[in-house]
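For this depiction, one protein chain was excluded, whereas all remaining protein chains were kept in their positions.
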């Protein structure tokens, strides 16, 4: 079986004899080979290989954030790795198209041999969710059965340990809290920002009042602005924010939220641009995982209609519930609600600008 | 301005002087040009151009189905055009990525100039929904306001006329009802199929009973089969089916459903393959429109967070509601629930096979 | 290691303990782990899994075409499988984006450990090329070294056997030759078509002569038409066609070319639509493999610039050469050159139409 043994050969390096000998068709074993079972196995194997890669990247990111002192040169690396994870997600979403070439009739040719195996039993995907920060009590649990009941021994323990450890969400929150810009020398960001918001809202109301609109229209628009004002207040006031966390309307701490806001507003400052790209990549990952669940749900609908999944679960319904419910970085997406246009943005004092930038072209 | 006037020039043929002179930046007019408004306008213009193309294709399909006698050679054409529409939808979904390069801060630079314009006012997209078969009473209507209130004069009348005309859904239903295979010479499809279903379910129960499973497991699985049996009965029994239509659990008529079932089961017969591809393309279109709404909703979340849309509507929430609610061909997707594996499929008598195929290679 | 052993578990069904334990980082073994080597291994493993799937589909297609009597109901199946292969190719092309997240500097972290392994040594991809019909003498051979020198023993023999067997190209050619439409009862297709071509060319020349054009323009256009005429003649005349095969300007036999032409011209006939889709899917596959080579070449350029590949070959240059040279179904793409517009198309006699269609809606 040796291939040019003296030096590395592609086939050995990639362990292809092992990888390509891991497709055991249940239908074949039962003496009734179904052509399409190969696709079913291989696409799931590629999914799992990619999950391994995603875990590899996320674990490396977690490690960098767990360091006592985060080396600033690591944010560039983190951004690259998050970008890679998101590109892998694009592949995962795209390849649902391949599975959709399998028709219900083709699936029926081997479906009964699989029961009760189910994608719900993917150990790596469960790990991925926990690593990102999904808490067991936030999880959609069909039948009320805790999801790690799917696993035994070492594999179960691994999930339980991860649940106890620090997730990406927790580490990002801590990192944001440590960023020193909120009270930077003489610059009180929150106060300056609050003033700017009020100025903006006042100006908008004045404009509406003097506009050529019907009274009804004016009332409607002023009510909209009042809604916005309440939202600003709820987030900016530390006590209200804590109340919102208690009511589970939001998750990210007050201080972390303020830092994320600052990064979004002043992202053009060179030093803040990579942190900005990183925050955005987290929202992107959330959205891509959602989209993958959504496309997965459509695929199940095409394949099974209203039929019950191989694991005895109503697969389509489970997936539908998790599209939204398992999102983790909604608080970062919601920073968008707090944006104010550049014309209202408080000017940074020169001493801060000097810290945040670097004029390398004279 | 003439370009080689004696013969056709690319620039004139495409009316580019007109097309490329149709971007009026509201921010520029207000003396405060926002760089990103160009993108906002251009991407929406490309969306509308593509909607025009989709309407062009769908109208041609409708026309073919409205003919007194449907020429069988047209199904190939219909399949091609549906494939084109679906590829256009892929482009529309993909290009959401471009709009997502615009950040909340960039959007704020011109957003206030647009109010109350809103994508909800796309006349063509409303026409598209009505053409496919979306009924006004099935539509998600935020604030209870009928959607054609957005339009006036000719444009409003156009929508109202479309509402009265025959939609693609209605025409497909009629076409399916006319297909002559349900009682073809001596072959009573529904009866044969019902027998096959019962045989299959009985065999599955026998297998479970003799399997090496816990009693609890056996009970669970037999309950699953009973659920399936009820679903089969509900669809196969004409009276129950009519009841389900009344309760709005389903829409497609009994006869059309049976024809769609037959086409799905016997799609390998050459004459049924194109009809099968056509039915599948309708489910595909439904899914692609859903995915587009879904991605659109994510884009709005990234851009506005919880903020209210330019049209005064909570854009994100509206889009979220329509992802599922505005689907039209779910009944065709649900045919998947009725599939039985090839081993149970009633054999077609030779006289029917001869009609459905053609042995062109001796 | 048992997971709920009494019944099938996802982890066992997919052999995940084996699949996910097949990533041996050479850099780690040398005590100098490079983060990005994991990606390099995993992406190549997914490529190989997908190649296995493509071979599974193509082998099944070959088997259907090797049958003594091709069952017409199989063309639908073949079209589905080719569609699946093409969707897999789309995934393969798309996921080059993931590998491009690896930068030259990251690659250098482990590159020297791989030498001389090279993607050129992919046994499955070589099999794929031979299966489709690539002949060794048509292959781009850098350094003049036969490509199977990369392999030994069983693996080498497998390639050599495939070289001797019937490729997809050969089987498609044979199938086209057997299709009975060229001389169908009283209809002599080639003669009718030739007349139509001449009528078309004459009319075009007449139109040009009476058009409002400069003499120079007229001469130019008439010369263009003469070029077309020559091309038509070369293909339609059996002797000239054989000469062109000898000169390696074309590969597909005269009779097969004529059948492919007929299928393309009369594809709207229901019986010819699936064969038409099949021929088109072959051109599509050719193009997708080319695009994959092209994107692969770009990736190598980004990663290595002008550097020499791990296998000692100038990887980029090899890939560049094969983009075009390894295409197999160019003759089918070139049928496009022979199309004449529908207005010139000879009308099929009713007896043939009856054979090719089926009027299933009264």
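Here are some notes:
Chains: A, B and C, in written order; residue numbering restarts at 1 for each.
We take it that contacts are C-beta pairs under 8 Å (C-beta built on N, C-alpha and C of every residue); 3 or more make two chains touch, one makes a residue touch a chain.
Owing to the predicted nature of the structure, the values given are computational and were not obtained by experimental measurement.
Listed residues B:80, B:240 or B:321: the one in touch with the omitted chain is B:80. Within the complete assembly, residues 6-7, 69-70, 72-77, 79, 175, 178-181, 212-213, 267-271, 273-274, 355-362 of chain A touch the chain that is not shown.
Mapped onto chain C, contacts with the missing chain fall at residues 103-105, 108-109, 111-112, 115, 204, 220-221, 224, 227-228, 231, 264-265, 267, 283, 287, 290-291, 294-295, 298, 301-308, 312, 333-342.
Counting the whole complex, the residues of chain B in touch with the unshown chain are 1-4, 7-16, 18-20, 22-24, 26, 35, 38-39, 41-46, 48-50, 52-53, 56, 60, 80, 83-84, 87-88, 90-91, 94-95, 97-98, 101, 103, 113-124, 151-155.
Heads up, the rule we're going with is that only the chains that are shown with their structure count from here on.
Computed centre separation for the pair chain A/chain B is 29 angstrom, with centres defined by C-alpha atoms.
Our note on geometry: chain A versus chain C, Cα centroid distance of 38 Å, whole angstroms.
Chain B and chain C have centres, each the mean of its CA atoms, that are 31 Å apart. Within chain A, contacts with two or more other chains are made by residues 103, 115.
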